[in-house]
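Starting off with a structure, shown below.
Yeah, one chain of the complex is gone here, protein chain that is, but the others are all in their spots.
Labels run A, B and C following the written order; every chain starts at residue 1.
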Amino acid sequence: MNLTAVGIKNIRFPVKIREMAGGHQATVASITLQVNLPRRFRQNCVPTFLSVLKKFQNDISVEIFPELLREVKEELQAESAQLEMTFPYFIEKYAPITKTPGLMEYTCRFTGSTGHDGDDLIMSIWVPSTTLCPCSKEISDYGAHNQRAEINLNVKFRNFIWMEDLITMVEKSASCEVYSLLKRPDEKYVTEKAYENPMFVEDAVRKVAEAADNHPDILWFSAGVESFESIHKHSAYAEVLSDTMR
Amino acid sequence: MNLTAVGIKNIRFPVKIREMAGGHQATVASITLQVNLPRRFRQNCVPTFLSVLKKFQNDISVEIFPELLREVKEELQAESAQLEMTFPYFIEKYAPITKTPGLMEYTCRFTGSTGHDGDDLIMSIWVPSTTLCPCSKEISDYGAHNQRAEINLNVKFRNFIWMEDLITMVEKSASCEVYSLLKRPDEKYVTEKAYENPMFVEDAVRKVAEAADNHPDILWFSAGVESFESIHKHSAYAEVLSDTMR
Amino acid sequence: MNLTAVGIKNIRFPVKIREMAGGHQATVASITLQVNLPRRFRQNCVPTFLSVLKKFQNDISVEIFPELLREVKEELQAESAQLEMTFPYFIEKYAPITKTPGLMEYTCRFTGSTGHDGDDLIMSIWVPSTTLCPCSKEISDYGAHNQRAEINLNVKFRNFIWMEDLITMVEKSASCEVYSLLKRPDEKYVTEKAYENPMFVEDAVRKVAEAADNHPDILWFSAGVESFESIHKHSAYAEVLSDTMR
Partner (left out) sequence: MNLTAVGIKNIRFPVKIREMAGGHQATVASITLQVNLPRRFRQNCVPTFLSVLKKFQNDISVEIFPELLREVKEELQAESAQLEMTFPYFIEKYAPITKTPGLMEYTCRFTGSTGHDGDDLIMSIWVPSTTLCPCSKEISDYGAHNQRAEINLNVKFRNFIWMEDLITMVEKSASCEVYSLLKRPDEKYVTEKAYENPMFVEDAVRKVAEAADNHPDILWFSAGVESFESIHKHSAYAEVLSDTMR
């Protein structure tokens, strides 16, 4: 017997996400739901799902997400359910020298599943960063090619972790962090900082992995770094998978 | 010890794909390569990879793909390698009644991996189709909502299978097939055919699964159907995974 | 002398949009700014722009937008400026028969320019709809192919127009409207309604044009309808441009 799942893809919904600083942040989520049903996924599954979603809409967090998922599963009388919620998330971040505040945008995702095999919950973040090529620096009399990169980290955790903390952890792993607002002293700082910290994509991804390995609350992770090479039209890419569930 | 893989993403390359009818078809592939190296993925890995790719460029098929992959692995002295090649593929298809020929475009992908755990090879296709809603037909005095859908099938196989055969198999699984050219008698045919064959996404995906189950050369498969609902802004989606490797 | 404009593309920012029903709606905008400067677009133009944006962030509407634009232009000492803000916008919409409420998502854009040639302001909306093919209906014994379509309308106006009113006007122009939530009696209604109102893309776009022509506050418009054909892999498309500025 093959396993069949049915659901909906890419429904968009306004939600409020709980912030580490207290309060909530309004954003727009893209949602994918899949369920295993003893009977067909009837048309009225969508109204049922959306009414549960509406109930939770104004107070979403990775802590509350499993509750939302369980209620979806029960209301739909599903054997198992998988729910994925992806959204842009903004954090006020201070420029490194002038401390000018600016809003940085990160992509975040909660993925939860519940069913026969127990429950599972993954928190994912995508963080813009800078990589500067060690080889280019080493062989050149001056300069070094650098570029925007994107770091993805997916974690399963023991105790609750704030997205904000996860993002801060990841941002320290590349040649330099990315900011939305930089004045001249800040720009000097990030330029020199990247030059002092040359990293291949595999160096950056290993640093993310090391931080995740050392985090007391991370049980499992996978991470990837994609570097939009400034000297090529293709990307350099590296990924790492935690050896085992701790 | 965590596993780390490095590589390049989304490099584009012109290739020629072997056709079932004999001869080759020129197309443009998007390629992703990942390797596990005892040492770092040096800059010169890209020239090495591209020179192997160049050698195989004019005669690509799912039969030859493992050879290409093995040579990439050897030339890079990698412990393991994964190569993914995605490309648009055109097949001349005849309108159902007037038999007018027209070029249909399908997305295809070969994914190969080689390493400690042995070799693996997956052939994937994405096929445009039509689904017509059984519920809408049943409850309405006339008409029934229908829409474009996309069927994805991924297979591992025992003996060589032509993409053309796989595509033909999948095209029979929805409410109606999609064509690039339809004259009036053809349009009448596809309209009535879809109306006679109402299917939810889960019906279509189960029909694909049944065909794959019954295919003597398919060892494993996964399939998905996404329906771009004409009465909603979101998609309906269903997927199925073969129970086990045969 | 050639004209040169500089700016930033695709910066994302949380904003609150004034709703017709009163109150504000939180959403996430993608913003593009271009300015003509007597001198270079210095790095500190971005902080200046973002600080103006921050001031207006919590009360954006098409009425206020020109003020925001003027302040950006002045603060940057630009000769002229163009600002584009695109965002998802949600409206509670009732199912046609059961009146079940559901959130529909529309894409909206404000585009403003100010400079030597005076000021300009365009409001744009993208509205999901259903089209049902008249030819398919006519020649078939039963059924008719239909599909999701997207209607785009861009207007310049005399007096303030609510986006909500513009969206309602456009939604009446296709074979049937699209809803986020439909129960069985609703699904019967939309199926039959679409069947009773067959329309080619050019019929739908002309109906939009007629409504825009007759609107007392619309000075200029352009409109387009793209239909994601259920029987083909390509889209049918029609567009119309108002003859002249009234």
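Methods note: a residue touches a chain if its C-beta (ideal position, glycine included) is under 8 Å from a C-beta of that chain, and two chains touch if they have at least 3 such contacts.
What you see is a predicted model, and the numbers here were worked out from it, not measured in a lab.
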Sole touch to the unshown chain from B:Thr86, B:Thr100 or B:Thr168: residue B:Thr100
Taking the full complex into account, find the residue in C:Glu19, C:Glu71 or C:Glu202 that is in contact with the omitted chain.
C:Glu202
For the full complex, which residue in A:Thr4, A:Gln82, A:Thr100 or A:Thr130 touches the chain that was left out?
A:Thr130
Residue of B:Ser129, B:Ser180 or B:Ser230 in touch with the missing chain, whole complex considered
B:Ser180
With the missing chain put back, which residues of chain C would touch it? List them for me.
1-12, 32, 34, 40-43, 46, 135, 200-202, 205-206, 209, 213, 226, 233-243
I need the residue numbers on chain A that touch the omitted chain, in ascending order.
104-105, 128, 130, 132-133, 135-137, 139-148, 176, 178-180, 182, 184, 187-188, 190-192, 194-195, 228-234
Residue ranges of chain B at the interface with the undisplayed chain:
11-14, 25-28, 43-44, 46-47, 50, 88, 90, 100, 102-103, 105, 180-184, 187
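To be clear about the criterion, only the chains that are shown with their structure count from here on.
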With touch defined as above, tell me whether chain B and chain C contact each other through largely the same residue numbers, more than half shared, or through different ones.
same
Chain centroid nearest the full-protein CA centroid
A
In terms of C-beta pairs in contact, which two chains are most connected?
B-C
From the C-alpha centre of chain A to that of chain B, how far is it in Å?
28
Geometric centre distance via CA averages, chain C-chain A, whole Å:
30
For chain B versus chain C, what separation do you get between their C-alpha means, in angstrom?
35
Shared-interface residues of chain C (touching two or more other chains) are 105, 180, 182, 184, 187
